[in-house]
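Note that this complex is displayed minus one protein chain, with the remaining chains in position.
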Amino acid sequence: MSLYNNHTGSRAGKTARNTVIVVLLLLFALATLFPIYFMVISSFGDPVEAGAVSYSIWPGKFTLESYSFFFNYSEYSYRWILNSTIVAGAVTITNVFFATLAGYAFSKLRFRGRGVLFSILLAAMMIPYQVTQVPLYILIVNTFHIENTYSALILPGLVTVYNIFLAKQFMSSIPTEIMESAKVEGCSQLQIFFRIIMPLSKTVMAVIAILTFMESWNTFFWPFLVTNTMDMQTIQVGLKNFRFANTTYFSPMMAGATISAVPMFILFFSLQKYFLEGVTVGAVKG
Amino acid sequence: MAQSAQPVKKRKIKGDGAWGYAFIAVALIVYALFTAYPVISAFLISFQEYKPLGSTYIGFDNYTATFKDDLFWKSIKNTLVYTVLTVPVALLLSFLVAIMILPLRKKLQTVFKAVYYLPVVASGVALSLVWLWIFDPMPGGIFNQFIGWFGAHNQNWLGSSATAMFSLVIMAWLSSHGASIIIYLAALLGIDDSYYEAADLDGASFLQKLWHIVIPSLKPTTLFLLVTAIIGSFQVFQNAYLMTGGGPDHATTMVGLLIFDNAFKYFEFGKAAAQSLILALIIALVSLFQFKFLGKDVDY
Partner (left out) sequence: MMNKGKALSLMLAATLSVSALTACGGNNNNNGAASPSSPASGSAAASGSADSGAKDTITALLPPVSPTYQDNFDQMEKDFNAKYPNLTLKIEPASWEDMTQKLDTQVNAGSPPDIAFIGSDGISKYVQQGMALDLTDVATPEMTGDYDATPLEYMKNGSGLYGFPAYMEVHALGGNKQFLEEAGIDWKKVQKDGWTYDEFRDAIKKGVVKNGDATSRYGFVFATAGVASKDYLGIMAKSAGMPAAFNKDLKYAYTSKNYLELLTDLRQMIDDGSMPKELSSVDAGKRWNMFLTGQTMITGKGLATFENSAKKNNAKIDAKDGSAVKDSIKVDYIVLPVPTFAGAEPVSSTVVDGYVAFRGKKEPTAEHKANIAKAAYFLSSGKVAATTNNDLFAAHITKSGREAAASMTIDRNPDNVAAVETMLSHAAPARPDIPADLGAKAIKIENEVIVPKMQALLAGEIKPQDMYDAVKKAAIDAFGQDGIVQD
């Protein structure tokens, strides 16, 4: 971590530099955090209808009633969170594994058609998803008949091109020699992947995990389309149920949104040591 | 897409072709079923007048109608403006933030990463309500209060053609870098210390190290972020959909929103399919351009 010239400046200079940095970061953070801040303080307001929202920057009141309102609104409130956890959890695990696997193959293994196949995968990212929704829906509902199941929610997101692309870009920095020497020592590709590549790729795996979980957790449109009953809906679909024609239960909606942010935060903090320690290639090599 | 285009300098492990296919098998199957099949389906639909009870083939009508449609070109223009105004700025901000977080103590690093990641965490639908308030046209709206301190007049942020696009751009600037900051940080931590050590021996300054070590090392990451951000920006629709609905007078109608409207509001699924394939082609060309010019000296 010596991009910064730690040894050249005096101690005071370093402190001054870091103070300036912290101030700048704080200012920017203030701007980006504002909507979240408002979400959280509003969630402690009373569960009254939208007309009720008179926006104020300072919390006028502290009550957890909107939270209980949210959970009392539907007997399925907890179920929505559970469903989201199941779906996002499953999708995260499969993406971390299969994207790393495919990313490794695309960046380090030689096989015929590799470039072409990768190009085909990438091409898919360029098609706006709006247009694939109806054919996909037809496939799930009319062909596979799995609407309103976890399969319908999980399968289309099993592994995404974005994650494969991400994994491939990261793995390109792992020196090929490591794998070659492992091969010389008689490791099979499977062993190389599990014993060498995966430990070296913790950083990118953690990144994939958090991004995938977040994406899946926040997805609204697809779960909305393929679920038919309240007990199969995810938290995002449930949140939308809150909104009525002319009125919105603003505070409970914000309470729901706050609740829905919590699991992602837990995941973030449990994975974040990987971002920090980031078992780097250099560290292993050295 | 780029890899096959560039001369392959790097070494790849040989003789493991079968493993290669095995490793990508699941990805390919998922892709074929849930991406390629719908895309092909959309491709066929783009030559039809789509009706749930039996579509009729109409040749290239959807395409010619699209090319003649002023609204389509306006939406392309809007999308370009939006992309040019948002993507580079957001990327630069992410890079700067990541660089600034780097020298801090571990605890502070954690705090800031969490802080910047937070906005991404909260659901877009819920947060859009907050943004609507920030852009509230009445004097009580946050932005109006803010500019009021400087003596500026009340603005009808989302309601007037002059400011609607700008409002969406501000929103993007302030809410779209959680993921890229994390990816940048992960990449920054991956830079081998020995490079810096060597540079230190040569007495390189901070800026020199930034220029000669960090920026080149981050090129694959930057390329990835740039390509995906531009693709995302070209397909953007949620913010326009939730905040302005494309108005006023189509000032914020992005092509993603237009396609969405055609598909899910007007039932013109054939037209939507044709437009999205044209959009896909544009995106492909732009991405190709980026790989060609930025990916040239990326050392994998």
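General observations
For reference, chains read A and B in written order, and residue numbers begin at 1 within each chain.
Convention: a residue touches a chain if its C-beta (ideal position, glycine included) is under 8 Å from a C-beta of that chain, and two chains touch if they have at least 3 such contacts.
In this text the structure is predicted, and so the values were computed from the model without any measurement.
In the complete complex, the hidden chain is touched by one of B:21, B:37 or B:63, namely B:37. Summary of contacts with the chain left out: across A:37, A:71 or A:224, the touching residue is A:224. In the full complex, subunit A touches the omitted chain through residues 46-54, 56, 60-61, 113, 115-116, 119-120, 123, 133-135, 137-139, 141-143, 224-225, 228-230, 240-248. Within the entire complex, the positions of subunit B that touch the omitted partner chain are 1, 4-5, 32-33, 36-37, 39-41, 44-45, 48, 50-57, 71, 132, 135-139, 154, 156-161, 244-250, 261, 264-267, 269, 288.
Heads up, the rule we're going with is that only the chains that are shown with their structure count from here on.
Across the complex, subunit A is touched by residues 1, 3-4, 10-21, 23-24, 26-28, 30-31, 33-39, 41-42, 45, 93, 97, 99-104, 106, 108-110, 112-127, 129-131, 133-134, 136, 140, 142, 174-175, 177, 179, 182-183, 185-194, 196-197, 200, 205-206, 209-210, 213-214, 220-221, 223-224, 228, 231, 234-235, 237, 256, 259-260, 263-264, 269, 272-273, 276-277, 279-280, 283-284, 287, 300 of subunit B.
By the touch rule above, subunit A contacts subunit B in their complex via residues 1-7, 17-18, 21-22, 24-25, 28-29, 31-36, 38-39, 42, 53, 55, 57, 98-99, 101-102, 104-112, 114-136, 138-139, 155-156, 158-159, 161-162, 164-166, 169-170, 172-173, 176, 179-180, 183, 188-190, 193, 203-204, 206-207, 210-211, 214, 218, 220, 236, 239-240, 248, 250, 253-254, 256-258, 260-261, 264-265, 268-269, 272, 275-276, 278, 280-282, 285-286.
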